[in-house]
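What follows is part of the complex, with its chains left where they were.
Naming follows writing order (A, B and C), and every chain is counted from residue 1.
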């Protein structure tokens, strides 16, 4: 699948925390930074997410803000 | 300002493309990856964004998706 | 790519309207409904979107609201 979202970054799962509806997934990017994602619990299960798994982090450009320190 | 968005990554502006309402900003993260953001033209002007400027990229965790190659 | 977004629906492009930064894409779903998407102009070009092209519409569950008539 080629997707319109402009941000597709590779990384590795560091942790998955399951709630009832949602799941919080922490991914370490290949550049070393950490990205936190909240997806549905069902998606996390269907993707078989677990520590060490290689994944892509996908973010639509309109969801990205810019700030100055 | 300390913000609830879990993803706050530092980087440097590579380019800014202005539309009438929006602006597309490409940022190179310190880890080397590129992130694309679409914000309002007014915000880009008020932040004084231009090539080489050090910025922060801010993304709410609920905006981040996970995928498998 | 298998993605965590829970809504992946197939359809066909009806129209693409280009702005400077954004592009508006109207897709007819196989069920007959119309979906409107706004993505970056660059993405629309890179996906080679044009009338009649078969595409997938992808929406994260947290972006979907429910209403009563």
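The rule is simple: a contact is a pair of C-beta atoms (placed from the backbone, for glycine too) under 8 Å apart; a residue touches a chain by one contact, two chains touch by 3 or more.
Here the structure is a predicted model, which means the values were calculated and not measured.
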Copy count for the complete homomeric assembly [3 present here]: 6
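Here is the rule we use: only the chains that are shown with their structure count from here on.
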Centroid distance [mean C-alpha coordinates] between chain C and chain A, Å: 21
Geometric centre distance via CA averages, chain C-chain B, whole Å: 23
Mean-CA-position distance for chain B and chain A (Å): 17
Sequence positions of chain C contacting 2 or more other chains: 1-5, 40, 42, 60, 62
Residues of chain C that touch chain A when the two form their complex: 1-6, 37-40, 42-44, 46-47, 56, 58, 60-62
Residues of chain C that touch chain B when the two form their complex: 1-5, 19-22, 40, 42, 60, 62
Residues of chain B that touch chain A when the two form their complex: 1, 5-10, 24-25, 27, 29-33, 35-39, 43-44, 47, 49, 54-69
